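Starting off with a structure, shown below.
With one protein chain removed, the remaining protein chains of the complex are shown where they sit.
Entry: chain A
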């Protein structure tokens, strides 16, 4: 019946056409997937797009001069610099360490490997304030290790490194597991050393996963709050990060200024994610 309808001219079919929409055009989404797409878009908008837009609107409420005024505040600028700088450093460290740990977990057989595999997620799974407490106990004034970095720059780095550790490991691990050993053997039978095989054959397959892990780890690092407030001491111009600065502004009832920092973090995160994606595309194609 719907077939008959679809061959009728529009004006004759009238309402019938509308009632049998799925049959009218073959290329349109099916009813089920159309519903799924609509729901996804609404959910995403409610949860992400609208709040983000609200933040940006709030930030620009004070006009360009208000925006600029907040941004050039020396304390804010120092906090932003510290946050982005330390996050970049920590991400670089994660790229190396995360890949190494993933490699060890996949390729080496050693006692306790299974336990390590589970424990890796702990920094991510812990409530951040608990992570902060753990770090304070370990590296604070009463450190059993004799290492006291409380209220100093290394505290920020340490806290960020702690909470972002799992990202690169967890994105790289499945890719390493899927890697064909044949391919490495082929490279070595063609005369490639272990290092050349890693650089020219393994690395290009890993780069997308490492980049994805790095993006996650950077995004997490610039937004980190709970794990570093206890140990870093939040000293302005020294150990105060952007998220702490945002809290400061909100407590001072300056929502506009808080939104300015939030917008800047948003832009920085976007830029880094795009750059990582570009790098990833280039490296994984080059070989």
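Here is the rule we go by: a residue touches a chain if its C-beta (ideal position, glycine included) is under 8 Å from a C-beta of that chain, and two chains touch if they have at least 3 such contacts; residues count from 1.
Going forward, contacts and distances are computed from a predicted model.
Novice: Tell me the UniProt name of the left-out chain, picking from "Electron transfer flavoprotein subunit beta", "Succinate dehydrogenase/fumarate reductase iron-sulfur subunit", "ABC-type quaternary amine transporter" or "phosphoenolpyruvate--glycerone phosphotransferase".
Specialist: The correct option from "Electron transfer flavoprotein subunit beta", "Succinate dehydrogenase/fumarate reductase iron-sulfur subunit", "ABC-type quaternary amine transporter" or "phosphoenolpyruvate--glycerone phosphotransferase" is "ABC-type quaternary amine transporter", the UniProt name of the unshown chain.
Novice: Decide which residue listed in A:192, A:255 or A:273 touches the omitted chain of the complex.
Specialist: With A:192, A:255 or A:273 as choices, the missing chain is touched by A:192.
Novice: Would you indicate which residue among A:113, A:183 or A:250 is in contact with the undisplayed chain?
Specialist: Result: among the candidates, A:183 touches the missing chain.
Novice: Of the residues A:201, A:230 or A:258, which one touches the chain left out of the display?
Specialist: Checking each option in A:201, A:230 or A:258, the one touching the absent chain turns out to be A:201.
Novice: Going by the touch rule given at the top, which residues of chain A touch the chain that is not shown?
Specialist: Residues 180, 182-183, 185-193, 196, 200-201, 204-205, 284-285, 287 of chain A touch the chain absent from view.
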